[in-house]
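Here's the structure, in structure tokens; my notes come after.
Heads up, one of the protein chains got dropped from this complex, but the rest are sitting where they should.
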Amino acid sequence: MATTAIPPQEETPSAPTTIFRRPASTEGFWGWVTTTDHKKIGIMYGYSAFFFFLLGGIEALLIRVQLAVPDNTFLSAAEYNAAFTMHATIMVFLFVMPMAAAFFNYLLPLMIGARDVAFPRMNAVSYWIFLFGAIFASSSFLFGTSGAPVGGYLPDGAEWASRLGSMPNGGWFGYAPNSLEAFSTGTAMDYWAVGLQVIGIASLISSINFIVTILNLRAKGMKLLRMPVFVWMTFVVAFLLLFSLPIIAVALFMVTFDRQFGTVFFDATGGGDPVLWQHLFWLFGHPEVYILVLPSMGLVSEVLPTFSRKPLFGYAAVVFAGAAIAFLGFGVWAHHMYASGISTVAQAAFGLATMTIAVPTGIKIFNWMGTMWGGKIRFKTPMLFAIGFVSLFVIGGLSGVTHSIVPSNWQQTDTYYIVGHFHYVLFGGAVFGLFAGLYYYFPMLTGKMYNERLGKLHFWLMFLGMNLTFGPMHWLGLQGMPRRTWVWFEEQGLAFWNAVVTVGAFVIAASALVFMINWMLSKRRGVDAGFDPWDARTLEWMLPLPVPEYNYAKLPTVTALDEFWHRKYTEDEDGRAVRRDDYDEIVAQLEHEGRNPEEEIELPSPSYFPFLVGFGIMFVAYGVVYLSAGFGIWLMLLGAVIALGSFVGWSVEPLEEHHGGHDGHAEAADHEEIEDADAEEVEA
Amino acid sequence: MSDLAHHDVHESTGVENRKLGMWFFLSSEFLFFGALISNYLLFKGQVPTTDALHPVQFYDIPFTSISSFVLLMSSLTMVLAHHALHEGDQRAARTWLFTTAGLGLTFLAGQFFEFSEFVIKGAGLDVLPVWSSFFVLTGFHGAHVFLGVVMLLTLFATSVRNGELSEAQGLNVELVGLYWHFVDIIWIVIFTIIYLIP
Partner (left out) sequence: MAENATMPTTKMYVRIALLLAVLTGIEVALFYIVELTAMTQGLANPLLIGLAVAKFLIVVGYFMHLKYEKPLLSRTFAIGAVLAGGLYTVVIADILLG
């Protein structure tokens, strides 16, 4: 309960009321569990997300094996439904979003010149709620039941295969009434609805945290229009999350109530309206698309200037285009519903609105190309992934424009053309951008350099595999191959491209393997990255690598966009960038100062409670699923006691324990010197 | 609730971190309650208001007006609690906090009574979609009130135990107040749209 003015210890006798002894160590296993350090939380987000990337990838391979040849019996229909449902759910909610959150967490405070986020323990709570929610949703593999006929065709794998079929199977979009009890018996879809609800809470908390961090914790002189583009995109994504998650929360509550308590929101036989689900889902679902891709746009906007040795072309335009995409993104949801019988007026209006999104997107594409134009391009792995992002995203964006047109959309809807389109924007776009970021920031995370040859091998394999997999899907779709169908027949004449697609999927899998080998080997045996390995432009690279726990020994003062670059470089008379004469001294001084803080720096202390809150919420979630079974109510109570108790414990422990002889509140007076020009700037 | 409080950290906007966070949270709550209210509006025209099962036939306007009034007045006592603390009057602040919680509980008791009356007369979650919407909307509003009561009582208990609320806890009173008033304005909207306009 620490705030601006920390009360003297005798006023808050908190120590005796604390249930546990406060964790003191920041090392080892418990150091991770109890951490409130945004960098460690970011790393945990990253590894968790990558684990789910592998799970979702395995499901994708199962799908592709099933569809490799006609009349296949590798998976049953039920297993196939579960595989594509969980593939999408995992990739969207448990891989791309948390991987983006990993970058937000790790980079945000570094990029704006802060020591941590605004609410460090809230940040930890977001992670643990996400993780336990993800474990809960995935545990449907072990505990779920679905009324769909099971029984695998996998040799000697009947038990395993039927488990697969017991996962949620109503699609990541969970269309009602298919997701209701009448059509989805068993607990599988309860796991889906409640699991997404829990993960949504985690994202909502972190979105508020990031917004406040960006607005309030910027270093001196870090005006809004001096923030790196990645920070801007984080800001925009946080707004999208903040305003779209409540909608899906209501929708998921409604479907849970329909399933558990007999409400009739979506049940047409009881007077309900299934199209209402589609509205609510896509009101969230379309902003969600930008939630997935904007972080990658931010990362790419950091990578391209660095490796082109030029400032980002049209910085302000890129920022405002990002905000415009987000704004427009709220007004186009019904283009997912052209086939659901919405009115002609709505179809026309939403078609037009959808086309306008191509404008800010196009602005971004041209600015990225303008950044590279005439630059001294270094084709390092992050740059390759960034260029891959731009080119593949253009393809996905253009095919997207083709289905903003209503009659064209009617032909494409529910075919593989759509699947091809959104994988170009989500895999070619979002995932390539994330890999660009992972390579770019690998030296910052580890202090080591990754293996460039393996990195390039990874890129080319993934680029090839991605195009082999998702390119032919457009043709299959145009030939009329429907999506979400577990089998196709010999007579349909789809054999060649389906075989190619499956080969492509395995090429992607191989590329992911190369990435993992590279990561693990380089982390252990990579060469020392040194200081500022990329000759980068932004604030965070002024830090010694790996980044010290306190981030900045002395909080920086910012005077320009691309602050670090301006400290290192100046212009000669022809306007070319040249290193300052004292370049070596500047760099040496930064590295020395960064490692040797002049005064003791207080950091938020570790805490058990965020972990326990997440742990408790998981039991509440299980309780909801098993309410009708009777013991659910007890699970709910148990979980509520753990979660609420932890909240109480949390509120009586101060954010940071003060160390010997260092009376924190003495310095609180300094705090009053707030409100520089930034305050007015925000209001302007 | 936590907050980063370092001597060298400043708030660039001049608004305290937690307060800013609370305002953003409340802003997003519009989308939450907006969806629930929309459900009701969508389904209320499905059966004519003259139908015996339509909620309009069940509403007890005098009763609901009184409980609305109670919640409205709890906003007054809430703001007085905050105001008293601001003036340094710890005793008055404590009393007003407790009064606010009491008025909130009165409102909840009224809602419980109203729900049971409706169910006795034949309403229910599964009777009509408009009933599903009604119960889920007002139920979630009630849950918000309940959470507010818990927070108010926590503040009250802290005040009693420590004899006062510190400056940091004073901010908590302000934050709980913001939340409480927000729950009140949602009810202002519900009262008009659900009850007064058939």
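Per-chain numbering from 1; labels A and B assigned in written order.
Here is the rule we go by: a residue touches a chain if its C-beta (ideal position, glycine included) is under 8 Å from a C-beta of that chain, and two chains touch if they have at least 3 such contacts.
The model shown is predicted, which means the values in this text are computed figures rather than measured ones.
J.: Touching the hidden chain in the complete assembly: which of A:276, A:292, A:587 or A:620 does that?
T.: Touching the chain that is not displayed is residue A:276.
J.: Would you mind spotting which of B:37, B:137 or B:155 touches the chain that isn't drawn?
T.: Residue touching the absent chain, from the options given: B:37.
J.: One chain isn't shown here. Among B:15, B:97, B:127 or B:173, which residue touches it?
T.: Residue touching the absent chain, from the options given: B:15.
J.: Which listed residue, B:26, B:53, B:105 or B:147, touches the chain dropped from view?
T.: In the full complex, the listed residue that touches the missing chain is B:26.
J.: Quickly run down the residues of chain B that touch the omitted chain.
T.: 13-15, 19-20, 23-24, 26-31, 33-35, 37-38, 41-42, 45, 61-62, 65, 68-69, 72-73, 75-76, 78-80, 83, 86, 177-178, 181-182, 184-185, 188-189, 191-193, 196-198
J.: What chain A residues would touch the chain not displayed?
T.: That gives, for chain A, the contact residues 215, 239, 243, 247, 273, 275-276, 279-280, 283, 330, 334, 341-343, 345-346, 679, 682-683.
The criterion applied here is as follows: only the chains that are shown with their structure count from here on.
J.: Go ahead and note the Å separation of the Cα centroids belonging to chain A and chain B.
T.: Roughly 33 Å, centre to centre.
J.: Chain B touches which residues of chain A in the complex?
T.: Contact set of chain A toward chain B: 1-7, 11-12, 114-122, 204, 208-209, 211-212, 215-218, 222, 242-247, 249-251, 253-254, 257, 261-265, 270-273, 276, 280, 555, 601-602, 604, 648, 650-651, 655-656, 664, 667-668, 670-671, 673-676, 678-679, 682.
J.: In the complex of these two chains, what residues of chain B are touching chain A?
T.: Chain B residues touching chain A: 1-18, 20-21, 24-25, 27-32, 35-36, 39, 42-43, 46, 125-126, 128-129, 132-133, 135-136, 140, 154, 162, 166-169, 171.
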